[in-house]
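Sharing a structure below in structure tokens format, with a few things to ask.
Apart from one protein chain that is not included, each protein chain of the complex appears where it belongs.
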Amino acid sequence: MSLLLGFAYGLAAVGLIAGGAVIGVWWERKVAGRIQLRLGPQQLGPAGVFQMLADVPKLLFKEDIVPYGADRPTFRYAPMLVFAPIAASVAVVPFWAGWAPLDSVVGVAFFLAVPSVAVLGMLLSAWASHNTLSTIGGMRAAAQMVSYEVPRTLAVLSVVVLAGSLQPTEITGAWRWWWVPLTAVGFLVYLIASVAEMNRGPFDLPEAESELVAGYFADYSGFRWAIFMMAEYGSMIAAALFGTALFLGGPAWFAGVGGLIAYVGVACVIITAIMWAKWTFPRMRQDHLMTFCWTVLTPLALVQLLVAGAVAVWL
Amino acid sequence: MSASDITLAAAVAAMIAGAAGTALTRDVTRLVVSLGAFLLSVAAIFLIVASSLLAIAQVFVYVGGVLVLVLFALMVVHRDTDERVGLDSLHDIGAAAVAVAVFAGLVALLLPLAGTTGSQTRALPNDIGAFLLGDGVVAFEIAGVLLLVALLAVLVVVKGGEDR
Amino acid sequence: MIVVIGCAAAFAIGLYAVLTRRELIAILAGAEVMLGAANVQLVALALARGGDPAVASGFSLLVVVVAAAEAAVGLSIVVTAYRSGARSRLEEFGEVDAE
Partner (left out) sequence: MAGVDDFAQVLESVPGGGIILTSVDAVADWARGHSLWMMPMGTACCAMELIAASFSRFDFDRHGSIPRPDPRHTDVMVVAGTITRKMAPAVKLLWEQMPDPKWCIAMGNCAISGGIFYYDTYSVVRGVDEFLPVDVYIAGCPPRPEALQDAVLRLREKVRADSMSPGRRRAIEGVLPLPTAGDGTAEGGSE
């Protein structure tokens, strides 16, 4: 019975991530258009909302290229290894006050740990392409993602310390409004590190499609490439939902359906802000990226943790 | 035999399969995938018998950290070879005999100990935290110092390699 | 019980990998297998003997952390050895350079 329920949750999570990615790509093209003084997709449906209905079948009907010399099974299934952990991480998001699909006592650690398996999929896909440039792109991605996990985890820890629990539903239950000013720096660090973690601009060195030509997925075409894109958007959705729940209280504002709507609405605003940042800031250089992580974000997160710890002791 | 026993048996089987793959495969990616399967099934066993925090730590540290490092090192070392890399090994009777002997010894030694049934409860994260900052605080701090030393050691080793 | 036997088998397989492999990183992977098996064995035996699960888990947590440090140092040594003369196999370490 619980197995069936888990299966249903899994399907729902994949649907949420894939559907969210489809809507997200359309929304991103509209946001990018507005920022660059254009309109974005317009022709299919009102304001081009059905643009993705054309893009997805097109990618499905594209040729599925496996390059010469590639490690066939690894090349084919590595995208799934990138997508699956990110879809799994949605399981611990507390959508409802006191309820999450997987209400684990180590939910926060789950959310931080499971997506890190995706790095492995990226490295494997880079290595399996049998392409020097892909390999270098994969190493760039791995270095960035492993490094940015540190400030991200430290930033989340400040909320964990305040709530005294690793369970997301308990954290949202214990949430108080004054946590927001107290953990504002931590939230900022979390957002920046999450953006770097999902390989989006201004930290999209692993992709950098206009300069470095798409790093580790350079040799993927058609739907396998779309899976990488879906993983990126899925990780953005998951990070926004989880950050809203932990730092801003998320579903704890109102009881019932109103809470869910407000929660998802705020998460959508955060997603829009992430897109805004991508289309506004220029891309960082690789060494600046790593320096920024270790000399700015990590100390900031540590200070935030110290402050939160002091307050937690003082209370 | 209950459902959890079956899950446990499956996890143990996956663990042995992963270990065998790590020992026998000749391909770099197969080695990494096997090692990943091994580490994940270890996490599954931890989840079933001991504690969810331990399982998550295993995934975080090993799969997300150590395994990525292993793959990273493999990619650095074999970067300039053009054909697919083969990992050769020197199979011989002696090594197999030693391994079998160790296995037999371990089973003979440990199986009598495992006969008694102990507590079946799993540890909560709070209990583990209370232990680590209570009775185990010395070990905890030493581990922290060791991590710092390891961090410095890695920096020194890699920097030294660059200077040479 | 099944865990104890399984861990002994995995440990032996890891030992076999360490003994037969010629590539340094593959040897390290074998060592990781041995460490993981020993760690599970530790927890399983502690629980089977009626130990406190929190103590067993906490101890294993420390082992995991320390093993990660060991892996990082080992891999950095491998990469450095490779960079100073492209050696990543065991035979090539027969003669250590004079300096």
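Which chain is which? They are A, B and C, in the order written, and residues in each are numbered from 1.
By our rule, a contact is a pair of C-beta atoms (placed from the backbone, for glycine too) under 8 Å apart; a residue touches a chain by one contact, two chains touch by 3 or more.
Being a predicted model, the structure only gives us computed values, none of them experimental.
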item: Contacts of the hidden chain among displayed chains; value: A
item: Touch with the omitted chain, as defined above, among A:Leu11, A:Val213 or A:Leu306; value: A:Val213
item: Option from A:Leu39, A:Ala184, A:Val269 or A:Ala310 whose C-beta touches the chain left out; value: A:Leu39
item: Residue numbers in chain A that touch the chain omitted from display; value: 29, 32-33, 36-44, 48, 51, 53-58, 61-65, 209-210, 213-214, 218-222, 225
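The working rule: only the chains that are shown with their structure count from here on.
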item: Rounded Å distance, chain A centre to chain C centre (Cα mean); value: 32
item: Distance between chain centroids, defined by C-alpha means - chain B, chain C (Å); value: 7
item: Distance between the centres, which are taken as Cα means, of chain B and chain A, whole angstrom; value: 27
item: Sites on chain C at which at least two other chains make contact; value: none
item: For chain B, residues that touch 2 or more chains besides their own; value: 53, 57, 65, 72, 74, 76, 124
item: Partner chain A, residues of chain B touching it in the complex; value: 27-29, 32-33, 36, 52-53, 56-57, 59-60, 63-65, 67-68, 71-72, 74-76, 79, 84, 124-125
item: Residue numbers on chain C that touch chain B, as the complex places them; value: 1-17, 19-23, 25-26, 28-30, 32-33, 36-37, 39-41, 43-62, 64-73, 75-84, 88
item: Touching residues on chain A, where the partner in the complex is chain B; value: 69, 71, 74, 104-106, 109-110, 112-114, 116-117, 119-120, 123-124, 126-128, 130, 132, 135, 138-139, 142, 146, 149, 166
